[in-house]
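Dropping a structure here in structure tokens format, bear with me for questions.
Every protein chain of the complex appears in place save one, which is left out.
Chain nomenclature is as follows: A and B, assigned in order of appearance, with residue numbering initiated at 1 for each chain independently.
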Amino acid sequence: MAPRYASSLRSLLAPLLLSLQTSFIVIYAFCTEVEHDVRVDGTTFSNFYAGTFQFFKAYFSISLAEFQDVNLMVILGFGFVCTFLVRYGFSGSGFNLLVAVIATQWAIILNGIESLYHRGKIRIDLRSLVVAELCAASALISIGAVMGKTNPVHLILIALLEVPTVKSIMLLHIFGAFFGLMLSWILYRKGSEQRFEKEKFDSKTGLFSMLGTLFLWMFWPSFNSVLVDDRTPGRKLGAVCSTYLALAVSAVTAAAVSVLSSPKGKLNLMHMQSCILAGGVAVGVSMSVIQQPWEAMTIGFTAAVVSTIGFRYLKVHMLLAFQCHDTRAILSTHGLPGLLGWLMHLILQIKDCDSHTVAIQFAVFHICALLITIALSLLMGIFTGLLLKGNFWRPPQDKKCFDDQAFWEFPHLAVRK
Amino acid sequence: MAPRYASSLRSLLAPLLLSLQTSFIVIYAFCTEVEHDVRVDGTTFSNFYAGTFQFFKAYFSISLAEFQDVNLMVILGFGFVCTFLVRYGFSGSGFNLLVAVIATQWAIILNGIESLYHRGKIRIDLRSLVVAELCAASALISIGAVMGKTNPVHLILIALLEVPTVKSIMLLHIFGAFFGLMLSWILYRKGSEQRFEKEKFDSKTGLFSMLGTLFLWMFWPSFNSVLVDDRTPGRKLGAVCSTYLALAVSAVTAAAVSVLSSPKGKLNLMHMQSCILAGGVAVGVSMSVIQQPWEAMTIGFTAAVVSTIGFRYLKVHMLLAFQCHDTRAILSTHGLPGLLGWLMHLILQIKDCDSHTVAIQFAVFHICALLITIALSLLMGIFTGLLLKGNFWRPPQDKKCFDDQAFWEFPHLAVRK
Partner (left out) sequence: MAPRYASSLRSLLAPLLLSLQTSFIVIYAFCTEVEHDVRVDGTTFSNFYAGTFQFFKAYFSISLAEFQDVNLMVILGFGFVCTFLVRYGFSGSGFNLLVAVIATQWAIILNGIESLYHRGKIRIDLRSLVVAELCAASALISIGAVMGKTNPVHLILIALLEVPTVKSIMLLHIFGAFFGLMLSWILYRKGSEQRFEKEKFDSKTGLFSMLGTLFLWMFWPSFNSVLVDDRTPGRKLGAVCSTYLALAVSAVTAAAVSVLSSPKGKLNLMHMQSCILAGGVAVGVSMSVIQQPWEAMTIGFTAAVVSTIGFRYLKVHMLLAFQCHDTRAILSTHGLPGLLGWLMHLILQIKDCDSHTVAIQFAVFHICALLITIALSLLMGIFTGLLLKGNFWRPPQDKKCFDDQAFWEFPHLAVRK
């Protein structure tokens, strides 16, 4: 039976949302301006500006179509990937939307602090929206690990605490994955080794999440290329082609490894959804050093192998040995392919270096960047987890986990049952 | 049990569709040309033309990607928003497609009458297609109010009668909402106070309509910016950013208000679907005077509050007190946010006026525009409703309302049951 009253929502969620949103509006009122607000002083300057603007448009700016591609991934892709649970579809897609829009508004402010200091205003244009949505994606990855065992207040606080610590768009998958893993470790519930009754998919919810997955898969080339500097002609299109090939190889390889590792010799739908994206994640991390199609394809192949094997064996192991109950398997979907991409970046960059000194310098820098990212994500994950632990935030009871009825009105079902 | 024979379709729908479509083809044969049909007389003119054309392209024309965004909203967004009813999904999406394509073809002719008079031909290009689809959107909003209680013949006649009276793209939401409300009043069925047995959603149909809603939500920035004149650099992108922010604020606010107004303190899926769009509607109406992000965000906030409270309390009130059975709650989804946007437009414009005279002139003009729009929509709605009342058009029986089996073949179900 559904709980009669969702105390966590009325007394916590609504005040949190309203106060957050009001604060954002006040901050935006004093600190931001949109691009169309340009004032030009005279004809000469106007012409000059127009020329600059054209140049700017051609090489640096982000088109409406690219913005929409990223928006599709963040809102629809990540949202519908979370609908695979048989009774958690409304929460999966609805909470994803809430977290995405709050994290995006928050990230715009945080990313603009420097510009606020220098120019007095944060400029909002398609580029700042896209960068903010990429930061939001990091939070959306993390909440996948604790999905179903938290209430929306938890999810929003996670996003608020995680977004300020995302420092590198390149490593956002690794950051998000380890952050989420620590959360799931701290927020571990006793008895999770036995599967929750409602933690499963059926033939229809599997198709809904297939839809979300395909949107992520199809628009990953835009995701990886959107921030590539297009001053060198073709650099951006090269990123699109490399990512497409890596994704294609991942899809084929994930299917093969899923069959080989299955006791019954069958395909697993969850593998076909998580692991076909591995190539996109790995190539995204190592994009800047990929020169040839076969490099992208090899990375896609290795990433899919690592990701599928990780999903098959590591997910259970993490639960039983480390008490990390990772609902959406973000370790094998985002973490492992991200690490692989980082390694490939290192290898390919060193191979291209002319002198040993440069190579060693790069290696040290590259390894430090990873270690700092992982250390930061582990620490912040543990900190956030500890903050969210406890009954103050009113987490759903064990038997209400993975159930929409804890949070959503079902007027007609109530009448029937 | 399903009716054995759908008399309304065989004897009314098929002849109506065939005669309409044949007439359209004949009218198009004599009155239209597509853009590629340009004939140039010589090299000089050709060069001159090419230059003009480039200029035209850069500043006024609509790109393929923008056309596809609007097309996605009209066909997929509005179509899948109508699939929330548990047994009415085929009709919801299928009839939406039928009405959309007929209304678009019809609107192209009506919008081109002036150009037909001056130049002898109606030119069909992406711009005329987009404008026609926006007019069609107005009809798609109206039919939301009578969805489930009408047959497709009704819906097509509504579209044919409504499209010619849409005079202002800016006020199309207000026009569509009041038109639809009058229809639902005139076509009111006795006994509607007690809920129809099949007028409900379940966990799967809720996700289908969530999908449609997210498509509307994601592409609303394109919807609002598609007709913005781009001669001032950045004006269009400013519209995109403002709409995105307003939609983000709406999503957060709608969730908060839905929880606060719920007796059980829970979220309501229908609110999360209708009311997150309120910001897009309101900002669309007041787009031309919005200068700052916070203005768009405040409008989004207010619109979501008004829309969610309207959905929670006004929908039942409209049914019981005014006998308007508004299936898709178009009054609170499109009507109220549209009115709010109109009011904000008035306030912001007056605030910016230098002299009192100009301000009063503008206010009078602005109020008249609204009153004429509402009067026209109410009158046309009542006229259309009276025309469609009666058994000549064979409306579905009460117990066949909200049921696909009245209109669609289910060969296998028939065998089973």
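We take it that a residue touches a chain if its C-beta (ideal position, glycine included) is under 8 Å from a C-beta of that chain, and two chains touch if they have at least 3 such contacts.
Every value quoted in this text rests on a predicted model; they were computed, and no experiment measured them.
Peer 1: Kindly state which of the options A:V81, A:V99 or A:A255 is in contact with the chain not pictured.
Peer 2: The one listed residue touching the chain not shown is A:A255.
Peer 1: With respect to the chain omitted from the figure, which of A:F24, A:Y88 or A:F301 is a touching residue?
Peer 2: A:F301
Peer 1: From the list B:L17, B:I169 or B:L376, which touches the chain that is not on show?
Peer 2: B:L17
Peer 1: If the hidden chain were put back, which residues of chain B would touch it?
Peer 2: Given the touch definition above, chain B has residues 4-7, 9-11, 13-14, 17-18, 20-22, 24-26, 28-29, 32-38, 50, 53, 63-65, 67-68, 71-72, 75-76, 79-80, 83, 87, 89-90, 93-94, 97-98, 101-102, 104-105, 124-126, 129, 152, 204, 208, 211, 404, 407-409, 411-413 touching the missing chain.
Peer 1: To test your reading of the contact rule: which positions on chain A touch the chain that is missing from view?
Peer 2: Interface residues of chain A facing the absent chain: 63, 65-66, 69, 200-204, 206-207, 210-211, 214-215, 217-219, 221-222, 225, 232-242, 244-245, 247-249, 251-253, 255-257, 259-260, 262, 264-269, 272, 276, 291-294, 297-298, 301.
Throughout what follows, only the chains that are shown with their structure count from here on.
Peer 1: Per the centroid of Cα atoms for each chain, what is the distance between chain A and chain B, given in Å?
Peer 2: 33
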